[in-house]
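Of the protein chains in this complex, one is absent; all others appear in place.
Lettered A and B in written order, each chain numbered from 1.
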Amino acid sequence: MAPSLSLGPPRLLKSAGFRFALLFAAMFASAAIALVAVLWWATAGALDRQTDAAVRADAIALAERWREAGATGLAEAIEERLAVDVENEAIYLLTEAEGGRRLAGNLDRWPAVPAEEGAWFRTRVLHDGFAAEARLHRLELPGLRLLVGRDESEREQLRRLLTEGVFWASGAVVLFALMGAWLLRHALQARMRPVFATTAAIAGGNLGSRVALSGRGDEFDRLAQTLNTMLERIGTLMEGVRGVSDAIAHDLRTPIARARAKLEDALSEAPDEPALRATVEQGIADLDAISRIFQALLRIAEAEAGARRAAFAPLDLSLVLADAAEIYEVAAEARGQHFATDLPPQLELVGDRDLLLQAVVNLLDNAIKFTPPGGTVQLSARRVAKGIEILVADDGPGLAPDDRSHAGERFFRADKARATPGSGLGLSLVQAVAHLHAGELRLEDAVAGRTPPGLRVVLLLPSP
Amino acid sequence: MRMLLVEDDAEVARFVKKGLQEAGHTVEHATNGRDGLFLAASEQFDMLVLDRMLPGGVDGVRLVETLRSQGNRTPVLFLSALSAVDERVKGLKAGGDDYLTKPFAFAELLARVEALGRRPSVDAPATKLRVADLELDLLSRTVTRNAKRIDVQPREFRLLEHLMRHAGQVVTRTMLLEKVWDYHFDPQTNVIDVHVSRLRQKLDKGFDKPLIHTVRNAGYMIRAEP
């Protein structure tokens, strides 16, 4: 096999499975990022809102306390709140508005906050020796300044937690993506392997090879089925070609040998030039006959292989039959036969016009050949449940039931027909044309019980 | 007529060239598609006779397609060993005017070449065709001989029309099948002869001079002189 046909697994980056997996991993990662974002806004945001609500409630309560008990009461309330702050997150600072003397609280000084910040702001404070984020609320009371707030270390921790989570999750995503890529690639390769094996076998000359189906009925099975159908088709075509070569080998040699013998004989035996000339002319006629047989064989092969289905077109069979009748009526009349037709005005069909005419012509030609002078040849057509029937009947000797099954074989000639000229290919072609149109050929007695019974050929063509 | 024959088989080429020259034509010969295309494109010919399959990378179909794309409208007759119908259709689609399958009788080739080379002019369609005292009126679809009306079937009318359009030229049986009946098929027997003889009987009955003549080994010809 040529090196370009080597069918090893493709390189990782070229592998379709790997690329699919990367795509899925990217989608998975995007989904994970979206999830983290939503999670962040839901948790940290909720925490923020909770903190603000608590601080606001605390500030309102302290302001109330100041109205009831003044600055001293307020300072005492702050110290009390600090004393029971088990969570260790409350921040308070109460100073005098003038001079900034510290009255109560747990901040050592007023934070340096830019004036443009509103009553709510964030700043960093030192807590337990570490810098921590704090949410603060500034409150102005007559002669006093009050700061109420909460240490937001918890929010920091949450962020750290989420960051860490995302970090590990991304690792997991990459790991799963790689594993998925590997699995997908192997699954694809395993499913494609029968196809590769079969096509390689076909390329290697084993035309009988077919793709094994998994029975799952999935896309791969459908691909395999399509491939198998294609291979069947190729097989049929090859069969047709082989049929022609067999026919050439067995049956064209005889007329060629006959023509050759005649020519050779004339070369040595012909008494004078006119006799030689006559034999040469006969030789040319023999060759023409051979090439007509050859042409007929090719047409049969083409029809049997279905290669002519490309030439299918919608047509009115009635017109084709009328043409055939018109062409052959004169031939029948020239032999003193009656020619009767019974055709409906219209018969729509999809098919190959030239081949259908050829088939009918072959039938008419047979019928005319075997009907004695004074007899009748009939061409009729009718619409039946299954499609369209073309009937050609004659008053000839008919065909023995035993011979009927052989009638479609190439070069078959019934014993009674030996004396009549013909190649024995006429009915083969009709049969091939019938098969090409998914139809069938039936031979029967024209008039049962009569002697001779005559032959009726029925060509059934299913209409779409 | 001045013709170009492109055919790679030396024996067939010699046979065709000799025959055409004997019929009074001038024949140039090329053995491959490339030379053929060069000659056809650079010189003036009345007719091209091309083998369908040619060596040299340019086959008959490509040659015609190239010529036609350059606006060259010289009539083209294909010779081919490929007989399948779609091959014929391919050849005609590419711009060929007629298609003859090998093996062929030289008479068939000559008849087709002359029919192609003297195609009736399309510009001024005649309404009446005349051969000696036989007249065919295309408008009223009537046939008269010596002013006497002759009854013909529609198909006989078309058969006669075709013969008269090519008066003085040989028309073969296959040409009649293709042009008058418009089918490509093998008639098995001599049905065309039967049709022609029926027509002949109608035309010549009561007249001394026959008009439709049988040309031995070739076909038929309509002409005034025997």
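Following the convention adopted for this analysis, a residue touches a chain if its C-beta (ideal position, glycine included) is under 8 Å from a C-beta of that chain, and two chains touch if they have at least 3 such contacts.
Please note the rule applied: contacts and distances are computed from a predicted model.
Visitor: So one subunit is absent here. Using its UniProt record, which name fits best from "Stage V sporulation protein AC", "LemA family protein", "ABC transporter ATP-binding protein" or "UrcA family protein"?
Guide: "UrcA family protein"
Visitor: Thinking of the complex as a whole, which visible chains are touched by the chain that is not shown?
Guide: It touches the following shown chains in the full complex: A.
Visitor: For the chain left out of this view, which of A:50, A:72 or A:88 touches it?
Guide: That would be A:88, which touches the missing chain.
Visitor: Considering the whole complex, which of A:16, A:61, A:97 or A:131 touches the chain not shown?
Guide: Answer from the full complex: A:131 touches the omitted chain.
Visitor: Which of these, A:108, A:219, A:273 or A:402, touches the one chain of the complex that we don't see?
Guide: A:108
Visitor: Quickly run down the residues of subunit A that touch the omitted chain.
Guide: So the residues of subunit A touching the unseen chain are 79, 82-86, 88, 91, 93, 105-112, 123-131, 151, 157, 160, 164.
The rule is simple: only the chains that are shown with their structure count from here on.
Visitor: Tell me, which parts of subunit A touch subunit B in their complex?
Guide: 281, 284, 287-288, 291-292, 295-296, 298, 302, 307-308, 310-311, 323, 326-328, 330-331, 334, 353-354, 357-358, 361-362, 365, 368-369, 426
Visitor: Could you pull out which subunit B residues touch subunit A in their complex?
Guide: It is residues 83-86, 89, 101, 103, 105, 155, 181, 183-191, 194-195, 198, 217 of subunit B that touch subunit A.
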